[in-house]
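Single-structure report; data block below.
In this view, the complex is presented without one of its protein chains, the others remaining in place.
All chains are identified by letter, namely A and B, in their written order; residue positions are counted from 1 within each chain.
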Amino acid sequence: MPTVSVTVAREVTEAIKVPRALFLPWPMGHHFGVPFRRDLQRRVVLAALGLLESSEQPGTILDLPIKWADVRREAKTLPEQGRKL
Amino acid sequence: MSVPYLREAAAQDDLGKLVRFVRLHLGDGNEAVGKEEIDRSWAEAIKTLLRDAPVDREFIARVLETNESTLALLFFHLHFCFIRGSGRWIHDGSR
Partner (left out) sequence: MMEADKRTSSAADPREVGTQLRPGLWHAINERYPGSMIRKESFVPQARLRKPLGASRLTLISSCGVQLKTDQPLDVCHPFGDFRFQRVPSGGKHDDLIIHQLKYPRDDADLDINVIFPIERLQELSEEGRLGGLTPNFFSFIGYNMDPEKFERTVAEGIANAVVEEERAECALLAPA
């Protein structure tokens, strides 16, 4: 069965030699982004799912080079969206 | 320390390795923090007893009759229970 992983620890993923993975330079516990950033979460999910169709070599790791500092800066400017932050 | 590593340590009665593992587990991967956490949970247990609320000794007697594995795991659960009561929670993977 085709699988794709999302990882923030590239070297751990490299050691396990998964079929295909998406790497993000983000902290543990935040593989898909920050709270209520639906667009960012979708972007990560779609990038990972895209690898199911596009990757051709076992061990493919695609980098999604979105800096964590930028993610946090944008998160601070979000309205509350009806939930307590 | 993996379980096979710990089994070897237990067979050799290597207290140092076994205790180190306990401290790592209770200290979110940090041995020094784990040592403090062990002291903290005992301190919380003492504080609780100082409140002098009624205790259910029959319940304790029934629990102590269960198998050793359950009691060993309960020991860990009780540690975390008292740590939660202390209001300081360090388990976030940051160590």
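One rule holds in what follows: contacts are C-beta pairs under 8 Å (C-beta built on N, C-alpha and C of every residue); 3 or more make two chains touch, one makes a residue touch a chain.
Because the structure is predicted, anything quoted here is derived from the model rather than measured.
Hidden chain, full complex: it touches shown chains A, B.
Counting the whole complex, the residues of subunit B in touch with the unshown chain are 1-6, 21-22, 24-25, 28-29, 73, 76-77, 79-80, 91-94. Even with one chain removed from view, subunit A keeps its contact list with that chain: residues 1-12, 15-20, 23, 25-36, 38, 41-42, 44-46, 48-49, 52-53, 55-60, 65-69, 72, 83, 85.
The rule is simple: only the chains that are shown with their structure count from here on.
Rounded to whole angstrom, the centroid-to-centroid distance between subunit A and subunit B, based on C-alpha atoms, equals 35 Å.
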